[in-house]
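One protein chain is absent from this view; the other protein chains keep their places.
Let's look at chain A:
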Amino acid sequence: MDETVAEYIRRTVLKIPRDEIKSMLQTWGFLSETQLQTLNFHQTKDNISQDVVQLCEDNSADIKQAAVLDIIYNHIYPNKRIWSVYQMNKTGEETDFFDLTDFKKKFKRRLQSALKNVTINFREYEDNAIWIRIAWGTPYKKPNQYKTSYVVYHSQTPYVFISASVLRSTLPLLCQALVVASNYHDIREMELRSHCLNSLKDIAFKRYSQTFQTYYPRPLQERNVAPENVDLRIIQENRSEKERIQRVNREVFGDGPQPKLEFAQYKLETMFKSNPKMDVLDIKEPFRCLVKFSSPHLLESLKSLAPAGLADAPLSPLLTCIPQKARNYFKIRERKGFFPGSFVSP
């Protein structure tokens, strides 16, 4: 067995939490049940990984198999990578029947004809998702297994979730291969990124709870207003205001849990507006600035801003439009036209 393959398997096993190593190796299915029984899972992870490598040596594993283990790991822990959503477009209206083997063949051929040295692995999951792992090389260099790209493609949708390799130059080629293989016309980035792949899917497939209803009948409205003040000596003066905030908040965010995003970024390229008399900064150059919001759970925290009394309700539509517009990276430019003011570029 190749030394690099052994080292790669060892490192992959080391990444897995100890109590999950066994189940992941079982999912992998490369080592037989009897081989797995010989493994002692109660020693240090370092020793476990050595033993696993030894067993793989006996089965003479190659990089294809090692890559499958990496896919399994990434499928269970997609949050370790950062994912970006891409949308593909067709020109015609023709609906092709999606053929998986054809897709794989075209995808492989496209990349291999360009680079020769490239490791490509596919793995299908039951939710119609195809996971693709690509390790990039050049015609003269072996693929680097530690700087992989991941692609999650749902064949019935135009959306692709890409976790790009640190080798940025590979991205155009990857996009090209995807478009060709899936019979689309072009591909564009949706400016929606997060660690949480499932939330990105929720947003792209519009699965998060949306409330289009703007009017709630009265009894429903009281639902969440629990009798907090049992003590009659504490008097809430702004009760009706609080109810308004709750109502507005529910209209904007809905009742359900929010998809998980970690950032929102706004790039401002607007003019600085000051009092004409003051004569400061009378520059025609745009006033560049970058506003970043980050939080372990951005939308959920935006949702609780107004009820916690940290912001006025409703929040700016720039903040609340994230799930509807399916993007969390924005560029705000000066509106060219009739009205002064800013708007979100489409």
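The working rule: a contact is a pair of C-beta atoms (placed from the backbone, for glycine too) under 8 Å apart; a residue touches a chain by one contact, two chains touch by 3 or more; residues count from 1.
Definition applied: contacts and distances are computed from a predicted model.
Chemist: Suppose you had to identify the omitted chain by its UniProt name; would it be "Centromere protein M", "Mic1 domain-containing protein", "Splicing factor subunit" or "UBC-like protein"?
Modeler: Hidden chain identified via UniProt as "Centromere protein M".
Chemist: Write down which of A:R168, A:R233 or A:R288 is the residue touching the left-out chain.
Modeler: Of all options in A:R168, A:R233 or A:R288, contact with the hidden chain holds for A:R233.
Chemist: Under the stated touch rule, tell me which residues of chain A contact the chain that is not displayed.
Modeler: Considering the whole complex, chain A reaches the absent chain at 228, 231, 233-238, 240-242, 308-311.
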